[in-house]
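These notes are about the structure you will find just below.
On to chain A.
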Amino acid sequence: MSSWIVAPIILPAMAAALLLLLRRSPNLQRQVSLAATALLCLSSIRVFMLAIEGDVLSYRLGDWPAPFGIVLVLDRLSATMVLLSGVLSSAVMLHAIRGWDEKGHHFHPLFQFQLMGINGAFLTGDVFNLFVFFEVMLIASYGLLLHGGGPRRLGAGFQYVAINLLGSTLFLFAVGIIYGVTGTLNMADLAGKVSQVAAGDAALLRTGALLLFLVFALKAALVPLHWWLPTAYAAAPAPVAALFAIMTKVGAYAIIRVFTLVFGAEGGAAAFIAAPWILPAALTTLAIGAIGVLASRVLVDLVCFAVVWSMGSLLVAVSLFDARSLTAALYYTLHSTLIGGALFLLSDLIACRRGRWRDDLEPSPVMANAAILGGLFFLAAIAMSGLPPLSGFIGKLMILDATRGSDSAGWIWSVVLATSLLVIIGFSRAGTMLFWKSEAVAGTLAPPAPARVASLAPAAVLILGTALLSLGAGPVTRHLEATAQQLVTPRSYMDAVLGGLAEAQRATEVR
Partner candidate 1 sequence: MARLFPHPILSVVITLVWVLLVNDISAGAAALGILLGWAIPKLTHPYWPDRPRIRRPLAVLEYVGIVLKDIAVSNIQVAYLVLFRRGDTLRSQYVTVPLDLTTAEAITALAGTITLTPGTVSADLSADGRSLLVHCLETADPAATVAQIKERYEGRLKEIFE
Partner candidate 2 sequence: MVIAEIAISLLILVGAFFLFVGSLGLAKLPDLMRRLHGPTKATTLGIGSMLIASMLYFWIVEGNPSIHELLITLFLFLTAPVTAQMIAKAYILHNIQEREVLTETGRPVGWATLDAAEADEHSEVTQTSSNA
Partner candidate 3 sequence: MIDIACIIATAIIAVASLLTLYRLARGPGVLDRILALDTLVINTIGLIVVIGLWFRTTMYFEAALLFAMVGFVTTVALCKYLLRGNIIE
Partner candidate 4 sequence: MEVLIASAIGVLSAAGIYLILRQRSFPVIIGMTFLSYAVNVFLFAMGRLTVDRPPIISSGAAAYADPLPQALVLTAIVISFGMTALIVVLALRGYLETGSDRVDEGIPKLPEPAEERLTS
């Protein structure tokens, strides 16, 4: 039982507590936070290395045997997600320490707590503990969202918090029903028990499962539960929005995790229960996202809707729940997290260089660093809208390929491709407006705060990430295939968590 598994959760938590005690010295705080993020990134690499050795590892907190205590479970999926959050958060941290962190109180502790929540959600193997980490993640995100204040953020924040509070309530209802029927909270244990639920309890189990699905769908911004996203992310401070790029993925992760492990093939009365709901919703999400991209008049709104759109793509792939489509979904997850983060950072970099025009899609005089920023934006737009050669194209290709055997392939392909076109239109208009039309505008922008090229580095790193993701698509996909394989054969997960208990259960099944 390697203690590394708990590191991605504890490290940021302790760092945050320490940062609270250091609140009087902002510089020291910054350094500690940066160091903690770097350490977190390293530890997530270590954790990743552990996972790709192939075995599912479980970590029994408090040394209590599963399912009675809480376990953390490290498999390829959780390790990948943790690594992803490590990479994203490092870039975001680098962006934030260029000034954003001073715009309000407690940026760094909140940031670290946020990371704790995200990693906790990825690693936990317990449904209720997942709820707790959702809450940690959410409340930290509320704090971060409001960082810096302003009426817009307050209004958006209220809606974001209110809708998510409803989500949290629903989570508890769902967990309650599932516990009430199965008597357990451990996911692996649940996986074993749902298939044995009495016929008379099937309706309850199914209700619980679907309510749980809705909770995750809310986090994943699946239409019609997506309302909070465009408003909240657009109002959020840029580095926070960039970090949020992975928050929607937590919802997607939870859907993938729970609805393959517990309510997957061996889900008994609730086997694959989410699938028929995900697909139409995901297609609608694609449509709404793309329409939103087309309609946006502010860059950050456009990016928000693009994120909604990308969630639709991702969930379309998830909806089939087979190894191939899950592989595609996972690849798309990596891609859309990196590129979502990059675009939010870019929109901030652009906004802060354009004076009163900020990121409104209106022509302004040429901004500082226009050439490099324009190049980065071009690449990011290519990646997001799924044009080659960056990872968006590969992801789209994989999704189309993985879904072609589906009964709904016609729908999926039509919607994916049609909405891709809308997104291309939206991004091309935004890009030409910001970087081309500005060259036709006379006058100069009031000298902005020193616009250093170095400030573009974090965004550039994320874009480079999408390039590497594309270039290394082969090996990455091999890893993701193995990940998906682990997901569709939950036995290894159950065995790793329950150990001898699973053996015993299997014995009774045979009898």
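Behind the choice of candidates: all candidates are chains of the complex that A comes from, given by their letters.
As a working rule, a contact is a pair of C-beta atoms (placed from the backbone, for glycine too) under 8 Å apart; a residue touches a chain by one contact, two chains touch by 3 or more; residues count from 1.
Keep in mind it's a predicted model, so treat the numbers as computed, not measured.
S.K.: With chain A shown on its own, which candidate in 1, 2, 3 or 4 touches it within the complex?
M.R.: 4
S.K.: Give the list of chain A residues in touch with candidate 4 in this complex.
M.R.: Its residues touching candidate 4 are 95, 98-100, 103, 128, 132, 135, 139, 142-143, 146, 148-159, 161-162, 165-166, 168-169, 172-173, 175-177, 179-180, 185, 231, 235, 238, 348-349, 351-352, 355-356, 358, 448-452, 454-455.
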